[in-house]
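Before I ask anything, let me first share the structure, which is written out below as structure tokens.
Up next is subunit A:
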Amino acid sequence: MRDVELDIEPQRFVALVGPSGCGKSTTLSLIAGLDAPTAGTVSVRGRPVDGITDSAGFLFQRDALLPWKSVRDNVLLPLQLRGVRGSEANARAAEWIGRVGLRGFEASYPHQLSGGMRKRVSLAQTLVYDPQILLMDEPFSALDVQTRNLMEAELLGLWQGSGKTVIFVTHDLEEAIALADEVVVMTAGPARVKARYDVTLARPRDIENVRLDPRFTELYSKMWNDLRDEVLESYARANAAG
Partner candidate 1 sequence: MIGGIAAAGASTVFGVPTIVIAAGPKEKVPVVVGSEHALVYLPWDVAKALGYFDAEGLDVEITYTKGGSEAATALASGTCDYSGNAIDHAIAAAERGKSLVMIADFMNQPGIALLVRPGDRDRYKTFTDFKGKTIGVTSIGSATHVLALWIAHRAGMGKDDIKIVGVGGGSTMISALTGNQVDATYGNDPYATTLIKTGRGVQWMGLYTSAETRRALGFREYCFTGALTRAEVIQKNPERTQKIVNALVRAHKYMATHSSAQIAAALSDEFRGGTPQDNWAASYSHSRPAYTQHGEMSIEAVRAVMETNGYFLGAAPKVDPAKLFDNTFVDKAARTVKV
Partner candidate 2 sequence: MRERTRPVNRWLVTATQVALAVAFLAGWELGVRAGKIDSFFFSSPSQIGATIGNWWHQGYIVKDVLITMWETVLGLIIGGIVGIVLGIVLASNRFLGAVFEPLLVLLNSIPRVTLVPLFILWFGFSLLSKVVSAVVLVLFVVFFATYAGIKDVDPTLVANVRVMGAKRMDVVRHVLVPSALTWIFASLRSAVGFALIGAVVAEYFGASAGVGYRIQYSEAQLNTSGVFGGLAILMVLVTFVDTFIRWVQRRVLVWKPVEL
């Protein structure tokens, strides 16, 4: 990444799109405090990031559940780490397991669940401690299309009205437009911000049918032009190098 300037307003759902390897995931880790920039600053809520960012949640593309803990113990873990114990912790964990639709699976282990179910446990694990910022790194790209649509709808349902800020990385432009208030297009690496688009589609969004809205197609065409150039540029560089 180089020369990325990005201001994100609170309580907005922002999608980051761009060709593979352009640094979208790196942006997320910088915000989370998992990585530090070699030059420049990252600030959250007016303060520079130093160590793990407070009140941030991260949903990974790969499976990040601890395989040796049950569903319940996985969801309890962030509460444990933050000093929440006993009946309060159990109650909050139970509530969230229910909200993601997995009541009855508390004692199961990750290997006994399907990919979609595991993603839902991860959602519960991330949301149970009520982080103000949600960072999502292509969280649904490993799922099949039907499950992905279901998860997108669930995510919106859980986010709507919560006041949380979401930064959602994806290479799927359709997904970005369907979910977000704003789409940021990044260039091929070293990355810069190429363009930012407001998505004015009405909320609450109907994931299944939003793609049929004519304004959806309009937005898509505009953004796709920008994105396609970057994707082609990225391929060209890869072919030259390889």
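Regarding selection, all candidates are chains of the complex that A comes from, given by their letters.
Quick note on the criterion: contacts are C-beta pairs under 8 Å (C-beta built on N, C-alpha and C of every residue); 3 or more make two chains touch, one makes a residue touch a chain; residues count from 1.
If you're wondering where the values come from, they're calculated on a predicted model, not measured in any experiment.
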| item | value |
| --- | --- |
| Touch assignment for subunit A within the complex, options 1 or 2 | 2 |
| Contact footprint of candidate 2 on subunit A as seen in their complex | 29, 32-34, 52, 56-58, 60, 62-64, 66-70, 77-78, 81-82, 109-111, 125, 129 |
